[in-house]
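Complex shown without one protein chain; remaining protein chains in place.
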Amino acid sequence: MINSSWQAPEMQRRLARRHAAERRFKALGLVAIATSLLFLAFLLFTMLRQGLGGIDWAFLTGSDSTDATVAGVWGAAKGSILTMGVTLALSFPLGVLAAVYLEEFAPKGRRWVEWVEVSINNLAAVPSIIFGLLGLAVFINVMHLPRSSPLVGGMTLALMTMPVIVISGRNAIKAVPPSIRDAALAVGASPVQAVFHHVLPLALPGILTGTIIGMARALGETAPLLMIGMRAFVATPPGGITDPASVMPMQIFLWSDEIDQAFVQNTSAAIIVLLVLLMAMNGLAIYLRNKFETRW
Amino acid sequence: MISQFVLLVVLGLGVAGWFAARAKAQALYTGRGSLAAVPSYHGWHMLLWIVVPAVLVWAVWGGISPGLVRGAILADPAAAQLPAFDMERDAILAEASQLARNPDAAAFNPMAQQLAEVVRGIETRFAMIGAALAALTAFAGGAFGYTRVKAGFPARTRVERATLMTLLVASLIAILTTAGIVISLVYETGLFFRHVSPIDFLTGTHWAPRTGFDAELGKDFGAVPLFWGTLFIGAVIAMIVAIPLGLMSAVFLTQYASATMRKWLKPALEILAGIPTVVYGYFAALTVAPLVRDFAAAMGAENPSTESALAAGVVMGVMIIPFVSSMADDSIAAVPQAMRDGSLAMGATKSETIKRVLLPAALPGIVAGVMLAVSRAIGETMIVVMAAGAAARLSANPFDSMTTVTFQIVQLLTGDQEFDSPKTLSAFALGLVLFVVTLALNIVALRVVKKYREAYD
Amino acid sequence: MTEQKLKIAARNVNVFYGAKQAINDVSIDISTGVVTAFIGPSGCGKSTFLRTLNRMNDTIAGCRVEGQIALDGQDIYASGMDVVELRARVGMVFQKPNPFPKSIYENVAYGPRIHGLAGNKADMDAIVEKSLRRAGLWDEVKDRLAESGTALSGGQQQRLCIARAIAVSPEVILMDEPCSALDPIATARIEELIDDLKERYAIVIVTHSMQQAARVSQRTAFFHLGTVVEYGVTEDIFTNPREERTKDYITGRYG
Amino acid sequence: MTEQKLKIAARNVNVFYGAKQAINDVSIDISTGVVTAFIGPSGCGKSTFLRTLNRMNDTIAGCRVEGQIALDGQDIYASGMDVVELRARVGMVFQKPNPFPKSIYENVAYGPRIHGLAGNKADMDAIVEKSLRRAGLWDEVKDRLAESGTALSGGQQQRLCIARAIAVSPEVILMDEPCSALDPIATARIEELIDDLKERYAIVIVTHSMQQAARVSQRTAFFHLGTVVEYGVTEDIFTNPREERTKDYITGRYG
Partner (left out) sequence: ACGSGESSSGARDFVRVVGSSTLYPFATAVAENAAKSAGIKSPVVESTGTGAGMKLFCAGLGAQHPDIENASRRMKKSEYEDCAKNGVKDIIEIQVGLDGIAFAEGTNGPDMKLTPVDVYKALAANPFGKPNTAKTWADVNPALPAIPIMVYGPPSTSGTRDALAELILTKGCESDPAMKALKDTDKDAHKKVCTGVREDGAYVVQGENDNLIVQKIAENPKAIGVFGFSYLEENTTKLKGIPMSGVMPTYESIVDFSYPGARPLYIYVKAGHLKAIKGLKEYVAEWAKSWGPDGVLKAKGMVIAPEDVRTKNADVAAKLTLMDPSVLK
């Protein structure tokens, strides 16, 4: 009499069905991630096979050249590093601060706040080449900053990266339970203190995710840089952020269109270097993200 | 050189001011409630007063001093025989100033060599004036800040007000950018619509941009196939790939994978977002597209094209997987453990917990990730350029070649043509219309998310 | 008199949080038809032990269980054990109320829905109403079933969680301080419910109120510093404790 | 006998959640040197009213307050009011324990740190120790101050939150069922603390235990369905209630 329902055959059958569904679901997850990773592995394998032979010290320290055996990647890599430096320095603080403002301090339900919200979301959907147009118009034509420079490239890419950071940051902030804010406010913390002392550290992993994918996107981006003069042959590594420079994806793009077949290997080798650069760039962020991840 | 030095000094002064103000505030502390703000806030208040005005002054000086320097040099007798032509004169002056900094360099222009000494003197003089001004401001600001350190002074409120201002300004950058984009597109779009009626542009289905103005222009600038291609490739095919793969990957990572596995796999997926689009383009064009074509041929399609919306869309989908997976992963991980426990304790399986409790609670984050991914796909260019072809075609067959708005914009803006031809102008119109369309999509998405958000705690 | 049948047998259970031992060699029997009360000072391991009974401790990283716990003679930590079925059969009400951020109705309907206990909407409505009634919440929420479960008062949330747990009619119900946020009347209602349920189910209740333990339970286990100091018939424990520590605790002279 | 001084005067307070009225025309005085207890059935508005006293309801979207609440004669809902200062002066312990996901030490040190109450590390250590001691948690956690506050048992978390609130020595302390997860001994400790604090502070405590209200409070307000049915000297309320409803509730005959 006791235990009736759970031991009943139809209940057991249902349970078996649910377990099957569970296994299917888990398998689906596994398949999904395996598919994505296989794609990545395939890409990496192709690149490594074609490009690994081309990586040597001369390649890593040289700059662009029309001779495939002399051409190296350092000029473009340095250009990318400088550009990313500018992008990060602008987009990270701006993105985080904007996210904090919109999520925590912006008066709710006001028209203009909604406009800010929508326009930030919309900026993420603007084709990157349009940012190039904007960069050209504002930074080069109005502000007279030097064309082809990491400074302008970085500023343009920052405009593109910022929305990604804002959007992910807002979500991360939203996900912090209100009881944490309540706790801080109730001991007399000001809203600013509650946010900077408690909410932001808890939201940091999410913000860093946005930063990682936003910066990764910026690092691999070519289209907007076409407009501001970075599709260029630059044979000397830039000395600073105002010198003419190219960037890695652009270098890859240019080399891939070289007539000389010897550049095929260079192209793959440059892609490998770019990926290494990407991983290095993300490394710190990922370390921090793992460190700050808390579950409550 | 000198500018780094000045900044360092100002910062140094700021730090010193921070300590001084804090010490003074601390001395005023006589017990609870005797100070309106914690001493360190007095320090920050002081630091702001020192650094902000000084940096502003230095920046303004940096803006006006080149003109002054130039005037002073030109007024110098040594500059009398400089050529009148502006650019050449500029070149000589610039070189002289470079020589002034680096006397060992060889001169390209002999006159620059002669001027170098004079330029050095004048430049140094003006730099010193600027430095002195900045230092004075810093001291003045500091002095003012210091007098404000009183027991009843609400330093925290002031500092927080400054913080809030900064936050506000940061969010307004977005509006500025939006405005900038609209402004930089609107004028040319206006020119374009003077020749081609917006109705033709928005409803026409034939896209064959050409130069030269004539009355028939509207017939060849029908943008519908472009928008269709954009949506079909970016928002349909790419999403059919990215959403299931991304979402399921996120679910697997947060709920099934071990902590170490997640620690390694999540960044691995994120690499997908950073592979240059050119690489994806080659991959799509040379590996995926032939496969798709063979498949289409096997399905009985007659003369299938190597370029297909499917090839471009699939690869694009792979590229944006991390946008979905990482943001969804974060949102799911952020749902409080108590929610998970509540569901598991009811005898729910993990997948039921995920589907019925975690995903709804994480919905805003997931939607945001998907929106970001769609946005990225819509704005993507290179893959389409290489794999989808350029045929502006209105077709629902994924094996057909199609083109997108961004591809056309790139073609129209970087190719060879006059820049006031309707062809070039149409690029701006395309950009603007795409901007408006995505804006509308975003407004809708915002409403939807607000409506379905489940707040926990 | 209700029929008594051994339901859960825990033998020599040790629980660790990382290196720290939270439960030390605890053996307890839980029977159908009997209400078992866990009492003891805060932090002594009552919640920890309770969670081991339906393996909710699995969700705590670094938590490790040693010893044996058998449900109807079957080791619940055996590898073949179906945790989902286990948790469906051994329901739990947590110490901190944790309603889902869903409507009140959906909170209660959640369990029956996943277990397929209701054939149609009317059945489900009936289950929801009955569960809420038994938890003494129906009158307060019957007009606002569509509101979010998180917009309830503390005590209402607690009763909602009880309603949610009983909605799937588990065989064993573990309740971690189910009345901590309840006023005397609501408490009486829950106690009535427990009395009612014990006819057919095994019930474990963690409580800080000696009176409550004395009122509702037939067996009591007194926990202290991770061990069970004394376990036996409630009446004996309260009127005639064998251990000094139990006596001290019960009479409030502890500490 | 402790000195009594009017601290908070609430007059004709109405609170709404959206369109729903949760508090209806409540007027209450809270004085220094006095412990005021709020009692009443679950869902009657005790927590809601408590939150209005230090404007924690500001954080709930859609919550609206009407009427006047004055702290030391100053309207706390006036536009010039500094909410931060208000909350520093009027501390709060929430119904659901909500420790920060930080170390135990940091949980307690947070308030003193932002208010600059400790000149150096030693001062801070002293404040933390004293607060934890007064909350009766010190012995249990003194060896694991660096562990996360969320890895504590329910009752430990509750005491941690009490320690956190008293660490900044607010003038008024609002406690929402501070002993709900505590055993009798720990409860006694908190009651002692309350007794101790009331000398210099005004204290409000929400409780479901009539005994506790009777033991620790000098004034009691009985809430029912959003209104205060009776408010007065605790002894009078318990021994000689004026209203029928109060009497019913106290004697447990309610409902």
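A, B, C and D are the chain letters, set down in written order, and residue numbers restart from 1 in every chain.
Throughout what follows, contacts are C-beta pairs under 8 Å (C-beta built on N, C-alpha and C of every residue); 3 or more make two chains touch, one makes a residue touch a chain.
Only a predicted model underlies this, so the values are computations on that prediction, with no experimental measurement involved.
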Shown chains touched by the chain that is not drawn here: A, B
Residue in contact with the excluded chain [from A:55, A:123, A:155 or A:234]: A:234
Residue among B:275, B:344 or B:392 that touches the chain left out of view: B:392
Touch with the omitted chain, as defined above, among A:48, A:113, A:145 or A:279: A:145
Footprint left on chain A by the chain that the document does not show: 64-67, 140, 144-149, 226, 229, 231-236, 238-244, 254, 256-261
Contact footprint on chain B, counting only the chain that is left out: 66, 70, 85-88, 90-95, 97-98, 108, 208-210, 212, 214, 282, 285-286, 290, 303, 305-307, 385-386, 389-393, 400-401, 407, 410-419, 423
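Here, only the chains that are shown with their structure count from here on.
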Centre-of-Cα separation between chain D and chain C, whole angstrom: 28
Distance from the mean Cα position of chain D to that of chain A, given in whole angstrom: 46
Residue list for chain C, restricted to those that touch at least two other chains: 84-85, 88-89, 96, 114-115
Multi-partner residues of chain A (each touching 2 or more other chains): 18-19, 22, 178-179, 190, 296
Complex contact set, residues of chain D against chain A: 54, 56, 59, 61, 84-85, 87-89, 91-92, 94, 96, 98-101, 110-111, 114-115, 150, 161, 164-165, 167-168, 170
Complex interface listing, chain A residues touching chain B: 18-19, 21-22, 25-26, 28-33, 35-37, 39-40, 43, 46-47, 93-95, 97-98, 100-102, 105-106, 114-131, 133-134, 137-138, 159, 162-164, 166-168, 170-172, 174-179, 190, 192, 205-206, 209-210, 212-213, 215-217, 219-223, 226-227, 248-249, 252-253, 256, 271, 274-275, 278-279, 282, 286, 290, 293, 295-296
Complex interface listing, chain B residues touching chain A: 156, 160, 163-164, 166-168, 170-175, 177-178, 180-181, 184-185, 244-249, 251-253, 255-257, 263, 265-279, 282-283, 318, 321-323, 325-327, 329-331, 333-337, 349-352, 354, 362, 364-365, 368-369, 371-372, 374-376, 378-382, 405-406, 409-410, 413-414, 431, 434-435, 438-439, 441-443, 445-446, 455-457
